[in-house]
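Dropping a structure here in structure tokens format, bear with me for questions.
Here the complex is missing a single protein chain, while all its other protein chains stay put.
This part shows chain A:
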Amino acid sequence: MASTSTRAPVGLSSVTRDGIGASPRRPDGTLKVTGEFAYSSDMWMEDMLWGATLRSPHPHAEILGIDVSGALRLPGVYAVLTHEDVPGEKRYGLEYRDQPVLAFGKVRYKGEPVAIVAADHPETARRALERIKVDYRVLEPVSDARRAALDPDCPLVHEEGSLPLHEEHNQRGNRVRYQPIRTGAFADGASVEEVRALADVVVTGEYEVGMQDQAFLGPESGLAVPAEDGGVDLYIATQWLHVDQRQIAPCLGLPADKVRLTLAGVGGAFGAREDLSMQIHACMLALHTGKPVKFVYNREESFFGHVHRHPATMRYEHGAKRDGTLVYATMEIVLDGGAYASATPAVVGVASSLGIGPYEVPHVSVDAYGVYTTNPPCGAMRGFGAVQACFGYESQMDRLAAELGMDPVDLRIKNAVSQGSRIITGQEIDMPMPMAEMLRRAREMPLPPDRSSLPAPSDPRTLPGGVANTSHGEGIVRGIGYGVGLKNLCFSEGFDDYSTARVRLEVVGGEPAVTVHTAAAEVGQGLVTVKGQIARTELGVERVTILPSDTRVGSAGSSSASRQSYMTGGAVKTACEAVRERVFALVRERGLVEDGHPDALLSLSGGKVVSAAEGVLISLADLLGGEAIEETREYHHRPTQMLDPSRGQGSSHTQFGMCVHRAVVDVDVELGLVKVVALDAVQDVGKVMHPQQLAGQIQGASAQGLGLALMEEIQVHDGVIRNPSFTDYLIPTILDTPPMRIDVLEHPDPHAPYGLRGAGEPPTLSSTPAIVAAVRNATGRPLTHAPVRPEDIVGIDPPQG
């Protein structure tokens, strides 16, 4: 290209700062530290009304009548609505439409919404609730999930024929989904007795995982504003705007385009905002009164306002050769879905397919049940079915190691999956999975100093019990434990899990500037930062604006399943590539390169178009002038399959992620108190997009796993939550959360954008069993229940009543 020699280069070196792999500051960071970032509970309009919800006091009852007249007479009350006022569909749901907007006929859990009120003051609204009279005939609760799954005589939570049937989920009675998996001899019809004969050593175990709460700090809230076109605008903290819209609009009897959602600030999510809470209620009241209506739940109501992690009971049997080679495994898991389906079918799909964990086992039999009960509804929480199973199979691996007299890490390495292995659904792990290496790295990390070598071993801050001064260090035993978890990333089982991005490149104030618009929910994971990094890397422009997320652009899918860096990241990347192609076309059009010059030799960097051969060709500002280039793209991951309903075979997952934890604990064996001294992790993330935010994800997930290991359980008795407050439901404090060493590996997944793997969930799986294993190591107790309770450590029966 002789002609280019006459052009003066604008600058030969071009770099773009704050692209992928760097750790730029969060674009919403300054507003978050000053408190000016507007969360959904901070929304305000001068003429707005306050909504409130009347909830069922019974876990299971027939509704004989509702009288709202007393509430309506209260001055300041604008509306009192019941199921009779639902303008459209009376029920909604994430997967099955089985949940009433407002209860009719029956209530199926304590806390189920029965009526809603709009008033001029929150206190007026609360008083109005007290004046609503509901006549109930109390029914026997269905609170035993095992019975709901297995006893054909168990009373039904939903009347026969009242629900849409999904044959592929083997529905019967109270079963929302039953998923069997059979491999090896089990697939040929062999019995457990026959397969057991192949093993030298057999261990069995029964395990329980309690009901965990997401406990986001910003309770459910939102503001619905009636619009002149008869529609409604909803400002809401959610994880997936479009799935909310898809559920809300039919219940309001409105077309989807008249229900417009804008993401308000989200004070944490962790799965609890995947289902609707007050969305339809606020919209109903706004449309009914013609005024904006705001709902804010308080902490107690929040415990009733969202789904929780499914409690699980599990029965495992593992058989191995004397040298530790696994021969067979059986698993039965019952997941208590509570009153409504929510995400239970998908949770069963995950818990079953990953039920044996990341181990090579030739003969496997799994029976996984998700059931209706009259307990609080359960659905998505970080880790999603894989958390429960991981506690079970990792407990079994430790039990087997003890039985064999083997080192628990060596046993895991001996049976570890790797790239090319098949999980029990027959799906090949067709991406790097260096599990053995990860375990070795975890084992080789430096250990914290022994208590005896501490400068002040009786410093209460170093003791279980802390400054409560429970002891001076006597009776403290240290333990070490390991956990490995395998997690599916992105949605599974045939779901077309796409995301959409609109990217615009233009010149603003003489500088190239990029605008990125998606509907993806920023819930604290830092997606807004990552979207900007991708745009900078792909378009070589530092000035990037992330538009607020709303339904004016196509769906981004959910901020769940560790999927947004992959899916919305993929969508932003693809849209940027489309913009870049048009930039290069413009370069050719202007004659800056010869026709036929391959795009591969061109790049965008530092706001300039650069040729690999000739350096800088032109600045984007000069090239574009007043022209804007905008492209919208959808990004789809490769298709996945349903599990077949009889043997559970099928490539149901998009991607796999793995984390290994090593926990070190000090246990006061007399008082049953535990202090986690270290919680170190090894995780393969494929590609580090933002080192600082990645560390935050791993630390945060590990802390939530710590909570499940040692303190977090919603106490449900006969369908009643006994501890709906942060006094009685404990989450880890800064004192409970130890220093964490993190070792991140980057083996790229060839199927994913940049080779990345979703990173937010895998540590939630492995930290729980690692900590419980460490407590077992210290105490010698079996510890089959997560969370471990003081009485389990001390070995006394729990208090009755």
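Everything that follows uses one rule, which is that a residue touches a chain if its C-beta (ideal position, glycine included) is under 8 Å from a C-beta of that chain, and two chains touch if they have at least 3 such contacts; residues count from 1.
One rule holds for everything that comes next: contacts and distances are computed from a predicted model.
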Q | Omitted chain (choose from "Urease accessory protein UreD", "Ferredoxin", "ABC transporter domain-containing protein" or "Xanthine dehydrogenase YagT iron-sulfur-binding subunit") - UniProt protein name | A | "Xanthine dehydrogenase YagT iron-sulfur-binding subunit"
Q: Determine which one of A:S191, A:N298 or A:Q715 touches the chain that has been left out.
A: A:N298
Q: Give the residue, chosen from A:V138, A:V467, A:A628 or A:I796, that touches the chain omitted from the document.
A: A:V467
Q. Which of these, A:F216, A:Y393, A:Y566 or A:Y754, touches the one chain of the complex that we don't see?
A. A:F216
Q | Missing-chain contacts mapped onto chain A | A | 23, 25-26, 28-30, 32-39, 41-42, 44, 214-219, 265-270, 296, 298-299, 459-462, 466-467, 469, 523-526, 692-693, 695-696, 699-704, 725-727, 731-735, 737, 739-740
